[in-house]
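Handing you this structure, nothing more for now.
Note that one protein chain of the assembly has been removed; the remaining protein chains are unaltered in position.
As written, the chains take the letters A and B, and residue 1 is the first residue of each chain.
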Amino acid sequence: MRRDPVDRWLLPAGESATLFAVLVGGGALYAAAGGSARDTLVSQMLVNAVMVLGLQVYIGNTGILSFGHMGFAAIAGYAVAIMAIEPAFKRLFIPEAPFGLAEVDLHPLVATAVAVLFLLLVGFFLGLGLARSGARAGAVAPTMITLALLFLVHEAARNFTDLTGGERSGLSFGPGNSLQGRGWIYAALGASILVTRLFRETRAGRLAQAGREDELAARASGIDPAPPQMIALLLSIVLITIGASLRVQLLGSMTPNFFFFSYTLLTLSMLVVGGRKSVTGALLGVVIITAGNELTRYLASGAVSVPGLGWLLREGLSDVFLGGAMLGFMILRPDGLLGDRELADRIRVRRRSAEPPPEPLTAGAAAEPASTLTAREVTVQFGGFLAVHEASVEVRSGEVVGLIGPNGAGKTTLLNAITGVVPVTHGRVTLDGHDLTGRPTHRIARAGVARTFQNFRLFPSLPLREHVAVAALVAERHRRDRARPDPGALLSAGGLWEARERPAREVDTGTARRLELARAAALAPGFLLLDEPTTGMSEAESKAMIEHVRSTAAAVGAGVLVIDHDLHFITRVCDRIFVLDQGRVIAHGTPEEVQAHPQVRAAYLGTPAEASG
Amino acid sequence: MTQAVQNLVDGLGQGSIFALLALGLTLIFGVMHLLNFAHGELITVSSYVAYALASRGAGWETLALAIVATSVLTAVAIEFLAFRWVRGANEFTMLLTSFGVHFVVAALFLMYVSPRPLNIPKPGWIFQTVRIAGVALEVVDLATIAATALTLAATSWLLRKTLFGIALRAAAEDFDAARIMGVRSNRVIRGAFALSGVLAGVAGIFWLMRTGTAAPSAGLTPLLFGVIAAIVGGLGSLGGAVLGGLALGLTQVFLRAWLPPDLSGLTEGLIFVLIALLFILRPQGFVTVHRAERV
Partner (left out) sequence: MLAVDGLSSRHGSITAIRDVSLRVEAGEVVGLIGPNGAGKSTLLNTLVGLLRPPAGRVVLEGRDVTGWPPDRMLRLGVALVPERRRLFADLTVMENLLVAGITATPTERKRRLEEVAELFPVLERRRTVPAGYLSGGEAQQLAIARALMSGPRLLLMDEPTLGLAPSLVGLVFDLVARLREEGHTLLVVEQNARRLLEVSDRAYLMRTGGIVAEGTGRELLDRHDLFEVYLGVEG
């Protein structure tokens, strides 16, 4: 299931070239048919496209709503303006500029390059802050932080008149100094499309997307979303800076309102309408919104009088159109027109369907060293509630250990404690003596402890194959010294090969459970922790899971700890069983021993009235 | 010393407005998990109604009533037209929906009224001062604080002593459990919006008294401060929202007083820096929602 160079690089490059040709060609045709107003419109549209791509590469891939992203653009706009405007002209606006900036005279290209470096620095520190806050406070924090940036820059620009010319005059390029022809715009646009399209296919892009879909599941697969998000942010800032530079030169001036709320509304609605998760979608959005915006502005200008619609066709209609578009799409089609589909998806799927089926999964090379995962006297306490009380369990490579008990016994909590999802109050979790207690979830996964979830957590818009592929990506880097299973073979073994291109949100429970197992196994783990892998399956599917779990574990060379309520499944798949009740381990032994244990029977069925207190 | 007291009262006066807005935002967040960026539109719409009435000679008693009424109607209308359709959606969708509403309303005023700010005459007594214990305090501040205290008391009474208020708090805590108890979800949500409308209305009265302007962006600044205050307060706690608003007002006034004169225009900017720092260092807000233990 390896993705060949055609799939990974050639097709996306081809898509990029096509999109570029369509935009540029279409724009040139439109401009040729009209006067200079059309010319300007096309130039603006292409520059807006660069900006929207800058938004897409961050917001689309990470899922973080950076509402104030234009704050970066504002800084960039001022930086370029201050550095590139001729001193003779600059002295008219900002004669008192600090640091002798009034005398600086750089070629716009150089000025843009300097701006990029400066913005990357700013962005890096902001990115650190975003990572820290996002982890604790959900979607609102990045929105507020970037909004704070947007307002801060706006206020600073209005007040530091020495540097920026303030609100009244702003900064202007001298006549004949602004952008001539569209050469630079084409170059920037072509590069932007290519870079953002290819980014989706890179390791960082794919890890960011997994984090966007379900952060906890991504972490449990060994992914730390922060570095890919930082890369996306920095890439985004480069594009935004270039776009801002072009826009400022195109318009020939810079004021505090240039990259403020109006422009944010314009670019965000472009991003949202076409589909923020795809490059094709973002560009489609640019075209649709530009057209709609122009149309409404034209209608509202009074150049045309439509009988009966005079009340509608007034100035401001274009803003209503933009806001309405954003609103309408959020209500009716939050994923935009294209969702996450790209131009050549049909071709891509067709090529991939023609892949030869993979080799069957073979038992892993027996050279994997024997390993032990131990939870020793683990206690998990939430406030006053003792969920797990001094529970000790142990799993060795090659064996399948069951963890059973009535509802509320603490089984999932124990699993969560082992995998770092909940904090351990007392006790230790060790892997061959290495202390894993309290480490971050993604590090525990990278150490070789993979898991599935009771209420399965898939990556809803990603195809089945990507679930396994992304885990394999992690294994490639962090599980180097182990034999790693072929992702295609894992899919095939789980009966998932036929449906591999379908997005995960479309599959039924049984498929979802098998997919979670495949994703966990793709990590080449030393241990598989399965939480209710048969819940929601029919009797037949549960029976099939018995063999499937055993063979997958053998192929990967992993020990298994499995929680389940289906005792038919448990007694046949497990070598040993731990029984948990009210947070404590009350029994431990072979399936037969455990079934006959009176305390176990009592735990499940309860004791008769005469016997209890 | 007197300067400090004046600043304190001034800060509380400003902060009261933010507290009312933050409270409304927190109520809505509690029942819908939506941070309502369209909340400022309540003040924007009210400003135009106030302008219309004022230009026909209405006095501030009438204006005050009209502002509150408009605010409530607008809030319920926005819920009915926009937010009703996105209940239960993810945070991204809901945030963008509220931004969308904000833009549409602002644009509608641009279209149908005027892009330029319109003037609402301020009441005569707004510039008067009163001497209390030898300190000169502005009447407008005292009036704001008094009105806010009354409103908060009334709201607290509503939330604690009426069945509607208890149902609202229950729904904010566990929406589905409330439904099982028979609480009607539509009523609760609409009620939350209406109540937030009342709060925003009272805040709007005093905001518009001070600014005297009706404009498409009239609601933007108060909205922003309300959002910041709500988040500082932790977004889950009604008490926290009020404290957050007061703290913000005080910070604003004291910053302005301490900054050197030529930098005082940067007050707003510095507040944003502080906010950004807050988010980076303590994203869950300042008031730890001291939830009674989960049973």
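Here is the rule we go by: a residue touches a chain if its C-beta (ideal position, glycine included) is under 8 Å from a C-beta of that chain, and two chains touch if they have at least 3 such contacts.
Bear in mind that the values here come from a model prediction, so they are computed numbers and not experimental data.
Student: Looking at the whole complex, which of A:Y186, A:Y298 or A:Y604 touches the chain that is not displayed?
Tutor: In the complete complex, the chain left out is touched by residue A:Y604.
Student: Check each of B:A178, B:M209, B:L224 or B:I280 against the chain that is not shown and name the one that touches it.
Tutor: B:A178
Student: If the missing chain were put back, which residues of subunit A would it touch?
Tutor: Missing-chain contacts on subunit A: residues 406-408, 454-456, 509, 512, 532, 534-536, 538-539, 542, 564-568, 571, 595, 601, 604-609, 612-613.
Student: Can you list where subunit B touches the absent chain?
Tutor: 163, 166-167, 169-170, 173-174, 176-185, 291-295
One rule holds for everything that comes next: only the chains that are shown with their structure count from here on.
Student: I'd like the Å distance between the centres of subunit A and subunit B, where a centre is the mean of that chain's Cα atoms.
Tutor: 34
Student: If we count contacts the way the header does, which residues on subunit B are in touch with subunit A in the complex?
Tutor: 35, 82, 85-86, 89-93, 95-97, 99-104, 106-108, 110-112, 115, 224, 227-228, 231, 235, 263, 265-266, 268-269, 272-273, 275-276, 279-280, 283-284, 293-294
Student: Under the touch definition given earlier, write down the residues of subunit A that touch subunit B in their complex.
Tutor: 63, 65, 67, 129, 132-133, 136-141, 143-145, 147-149, 151-152, 155-156, 158-159, 265, 268, 272, 314-317, 319-320, 322-324, 326-327, 330-331, 334, 382-385
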